[in-house]
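With one protein chain removed, the remaining protein chains of the complex are shown where they sit.
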Amino acid sequence: MSDSSAPQATGHRSEPVLIEKSVRGRRGVRPPSPQGPLGPLEEMLPGVELRTDLPLPELSELDVVRHYTALSRRNYGIDAGFYPLGSCTMKYNPRANECAARSPGWARLHPLTPPAAVQGALQLMYELNCFLAEVAGMAAATIQPAAGAHGETLSLMMVRAYHRSRGDMERTSVLIPDSAHGTNPASAALCGFQVRPITSDADGLSDTRHLRELVGADTAAVMLTNPNTLGLFESRIAEICAVVHDAGGLVYCDGANMNALLGVARPGEMGFDVMHFNLHKTFGTPHGGGGPGCGAIAVGSVLEPFLPVPVVVRRGNALYDLCHDRPLSVGRVHSFYGAFLNAVRGYAYIRSLGPDGLREVARHAVLNANYVRARIGGAYEIPHNRLCMHEVVASASRLKRRFGVRAMDVSKRLMDHGFHPPTNYFPLIVSEALMIEPTETESKQTIDAFCDALIAIAAEAETDPEVVRGAPYSTPVRRPDETAAVKRLDVRWGSSGQ
Amino acid sequence: MSDSSAPQATGHRSEPVLIEKSVRGRRGVRPPSPQGPLGPLEEMLPGVELRTDLPLPELSELDVVRHYTALSRRNYGIDAGFYPLGSCTMKYNPRANECAARSPGWARLHPLTPPAAVQGALQLMYELNCFLAEVAGMAAATIQPAAGAHGETLSLMMVRAYHRSRGDMERTSVLIPDSAHGTNPASAALCGFQVRPITSDADGLSDTRHLRELVGADTAAVMLTNPNTLGLFESRIAEICAVVHDAGGLVYCDGANMNALLGVARPGEMGFDVMHFNLHKTFGTPHGGGGPGCGAIAVGSVLEPFLPVPVVVRRGNALYDLCHDRPLSVGRVHSFYGAFLNAVRGYAYIRSLGPDGLREVARHAVLNANYVRARIGGAYEIPHNRLCMHEVVASASRLKRRFGVRAMDVSKRLMDHGFHPPTNYFPLIVSEALMIEPTETESKQTIDAFCDALIAIAAEAETDPEVVRGAPYSTPVRRPDETAAVKRLDVRWGSSGQ
Amino acid sequence: MGFIPHTDRERAEMLAAIGVDSIDDLFEPIPEPLRMARPLALPAALDERALLRHLERLASDNVTMDTHACFLGAGVYDHFVPAVVDALISRGEFLTSYTPYQPEMSQGMLQAIYEFQSLVATLTGMEIANASMYDAATAMAEACLMACEVKGSRVIGVSRLVHPHYRHVLRTYAESSGVEVRELAHAEGATQMPDGGAPLAAVVVQNPNFLGCIEDLSAAREASLASGSMLIVVADPIALALLRPPGDYGADVVVGEGQGLGCSPGFGGPMLGFFATRRELARRMPGRIVGATTDLDGRRAYTMTLRTREQDIRREKATSNICTNEALLALAASVHLAVLGPQGLREVAAACLRNAHSMVDALTQVGARRAFERPFFREVAVRPPGRLGVAELNRRLLQRGFLGGYDLGSAYDELDGCWLVCATENRTREEIDGLAQAVAELTR
Partner (left out) sequence: MGFIPHTDRERAEMLAAIGVDSIDDLFEPIPEPLRMARPLALPAALDERALLRHLERLASDNVTMDTHACFLGAGVYDHFVPAVVDALISRGEFLTSYTPYQPEMSQGMLQAIYEFQSLVATLTGMEIANASMYDAATAMAEACLMACEVKGSRVIGVSRLVHPHYRHVLRTYAESSGVEVRELAHAEGATQMPDGGAPLAAVVVQNPNFLGCIEDLSAAREASLASGSMLIVVADPIALALLRPPGDYGADVVVGEGQGLGCSPGFGGPMLGFFATRRELARRMPGRIVGATTDLDGRRAYTMTLRTREQDIRREKATSNICTNEALLALAASVHLAVLGPQGLREVAAACLRNAHSMVDALTQVGARRAFERPFFREVAVRPPGRLGVAELNRRLLQRGFLGGYDLGSAYDELDGCWLVCATENRTREEIDGLAQAVAELTR
């Protein structure tokens, strides 16, 4: 109600930050009362320095409901419309799975309850591990990593432990294609490896010649994304894996793009030794504005001994248990077992689709991406315009060259058509990249409307380039100044920035 | 995405109707499979005429999620902002109570389960009836009526049955003030009574003289709203009740305005014989865009024998039961026991506030209304400008006279300030009425912002009357043509209207 | 305190602006003797956690459709509700909105109601439908009152195989309105239609009827024509996925209970009444109606229409006194229908049909006998084996985890010893076989 410049009943009204709405002495929800007389706290905390000031916002319950309702109305999700962010697999998040994950039988479990009293939870984890291993074509799996990057971290720790267990201490480098997602090199660096980039060839695939040159006795692992970030299947993958294995290295699969392969092809059979899944992509758990995710990994039998503890096992007496006695284990990468409630969602997803349903996911994800490719190929360059997998990378470089309209401008203009833009400027090897991943849950109608918009924008770039460059026009804010944000560094209320 | 005229990512985009989004052959959720071989249906339904055509919309689950998400974003609720509809008590609807009502222990109960197996449900109804009777200051209560108007209907049926039980068959008329809500006369007519209006006096109260004239041997009942729809307490209520009682009639209290009186004053002690509550107003159950409600009634001991069946009772053995053996009962007005899940919400509301909390509700509802009155009294006429109860009725008649700006224009202009308008043109006895009920859950800040807007609009009516008359400007649609709606009578898709 | 945001300071500022010293002073218009001198005698306030615990404890004292396998129907059914229904109707903008009096603020709900009207009209095969009624019982009663108005008669002929509670509600309303209700007898599981006789305002039948059997609507239509009356059909929305709709038979009004479409059983409430009729009766029908129109800028817009029928405008001359209705449940039903689609709804209906037949097969295997041989949909009247009596059988079944069928003898003397058992699409093979086995064991 403070924004009288653009007053709108149900529209873009700006919303003050919480602290600006605070009124001294106002109360919200009352917590449970103490079970006993509450004397001065000092008596229970003798000699402890107490806090004198706690300047948190003071609001009523209704204030809070209105605040977050308003914020949600300034946010876009899959539920609001098409969200073709490449590499993010923004598919429908089934509500039944949300229901399942909120059951007190899962949500109200304590992780340190004796295993005999949480058999249902252990069984679910055990079975999900089996399912993921089957989808991967590998020997075992763990849900412990909290996200994809965490899965990469864990996997590289296991790779390192594997080499060391063989007395092979000299494997200090990890080879990664220049098209890879940033988490790949960052994870390698985090694990103390040196990163060596593999170039991409003219076909958009990893350059096998370059790879052969780089691979050697210092190669701990090669990290590949398959399909790669151009949406292309690395067709020489078997050869690559053989080369790396011959040199004593292992091969990691970044499985962020598994939506293309479910039930169609398995990384294990391609030669990969380890991979991560993003349950928050492939298996439809909601991304929640940035998380939580679940970056479960699957491993081949050579790496199985190195899995983090505890490992869920099934004992002879048909009881599920947590096994800590794993002498070769790398250790632990999460406080407990990982994002269990996302495992529930992922389990529900797999059970609700079954083997045929999962295969249809991949088939329709690929159908949709190729359809986008076919429809926009006239208006935009497609650097590698042949059959793609679940996503397609187009480029605005022609528009940039001829009309000064960049990929980011196209993206902003898409907002005015009601769509979330594709991923921009990734992969880095495509200039002015527009990376489009429609996912299988989008209909032909939606995709057509999106492609129509993209084509219209390409035409507009020719006739009215300034209009496109000035977009968006219909959003609550327009092109926030990112340079100023860095300079001001106003990252909290009450700071100098404000 | 069809509305390219006003493309907005998160704004006012129009949404096609369901059937326009339908695609032949598309599927949504799969229901449970039949438990047995499914031969031709004709075999199980021999000789039965089957349906050949079922032209319902065919959509995916995601289509449906997006459709209703979009519709919700074109709707305003208490969660979105201030909603000062007079007579509607649009207070905060506590989320804990929603949680409670969704518990399978309530939501998944069959009403015909043997009473011994639903003791929790019966206990809750029994206790709620006691609570409501206590708040009313009466002998008993029932939650059977589904809404306020239904409570009126039931009450008048009981009034009729009461008179008849005394052999008094000539009481054919019901007296109702001209300020009353439309349901009062409509309910009286539905129950076969003749309606006689009582005029309001200069103070905005029921004219006692007129009432005395009208009351007589044909008077079945007088229906009064207290506080009345002007937000004024009928201070001569005890006298009125005595007059009616002396004449052999009964007095009904329309309890829609009980938010003003909780724990402060009780209709039973004023002399009322029967009243309805709107749980969906006073006790914070959400109004859901028009329902469901719960119009529980409370009755004095003279009417208790006439309550509808079944009556929840507590047996000697401390077991709760449903009693059908009520020889004087009027019968039944609902398929089962009324809006039980709203009874759960209402029960939760009463238990969470307790006696002191309920009293504070009334006190702050009255505080807020008087504060509005004090703040806007300069800009608008207040026909009865003295201490009001939970709501205040202002008038735009000065604005209309001087600038041609009507109450409806003021209301539409309020939308541009982000507020839901007050109730317009009710009560009928105030010209250009703006009936404002802030409720106790609104803060001074919100009320100030609202009053500021009202005052600004009054000023604008003077300086720029056309602007006000042309409002709103910021809503998804502007002043739908109601006359055309009646003429076209396009009340469903596929009808001639479309 | 509670949900009140005021601080002491704000209270003081507001009182000062009003010009009084205390909140107590604001109640001066209430004569002193009428002001309460004591606090309400109610239990003390509970914090949220204590409240929810208390309620969960009470709730756990109930047998539910989750704790027991439910073979009870009789007007409230255990149908599958997709999770997406509650997720969508719980959105605050729907949940916390009032009746859409101001169309600019409520286009979403208005459009949703327009869609609900369309869905009901489509399902029933009628021209138009309203925005909802309290429940099937009151919808039926109001339909009868409308028929009396339209036909100028005060006599209603209602099938004795209409739900006993609906008939009870009708009698209650009729009593008040001076309307006479005549019951039409039944035989062999179906209504015996009146052959001519006195003119009626309406003939009312339920289909499937209370015994679960399919009625002959052609015969009902003929009877209504013969008596110059309206034909009012109480229809089941799920059975309508399979059956030729009442509109095709020339029904004048179709009412019914929408609970099975996405709404919780909820111990019988809130329920969802629907009301559909012919276009020419639009101005006579009760309840809210939303219509499509255009706005100032020519955009499609929705608004409540035919408002002059309604109580807030027409007062004692209104077609009905209904104001608050069941909008949120109408929304649930719409979401439910949208997400099932015609094929899904047909599958639900077919699964009910199949499961009910599987249940009868299993029960007859253990000695139960069908009371009537007429085709049935989801419920069926049987005579259980043995001499236990229906009420006692149900009591014992409860102990074994089954919620048994309706005791028809409790409402129909002539059907004493008959058990109305129901199987929806939610019943599993295990549960059906388990019921039969339990019946066998208990009645042996």
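We call the chains A, B and C, going by the order they appear; numbering starts again at 1 in every chain.
Here is the rule we go by: a residue touches a chain if its C-beta (ideal position, glycine included) is under 8 Å from a C-beta of that chain, and two chains touch if they have at least 3 such contacts.
Since we're looking at a predicted model, the values are computed, not measured.
Asker: Touch as defined at the start, partner being the missing chain; which of A:A217, A:A242 or A:V264 qualifies?
Answerer: A:V264
Asker: Need a quick check: the contact residues on chain B for the chain that isn't drawn.
Answerer: 9-10, 23-27, 29-33, 60-63, 65, 69, 94-96, 98-99
Asker: In terms of residues, what is the contact footprint of the unshown chain on chain C?
Answerer: 48-49, 52, 80, 82-83, 87, 90-92, 426
Heads up, the rule we're going with is that only the chains that are shown with their structure count from here on.
Asker: Could you tell me the distance, in whole angstrom, between the mean C-alpha positions of chain B and chain C?
Answerer: Centre separation, chain B to chain C: 19 Å.
Asker: Centroid of chain A to centroid of chain B, CA atoms only: how many Å?
Answerer: 46
Asker: Chain C: which residues touch two or more other chains?
Answerer: Only 1, 3-5, 10, 47-48, 82, 84, 87, 92-93, 104-105 qualify.
Asker: Which positions in chain B touch two or more other chains at once?
Answerer: Correct list: 26, 61, 63, 65, 69-70, 73-76, 78-80, 92, 94, 415, 420, 441-443, 472, 475-476.
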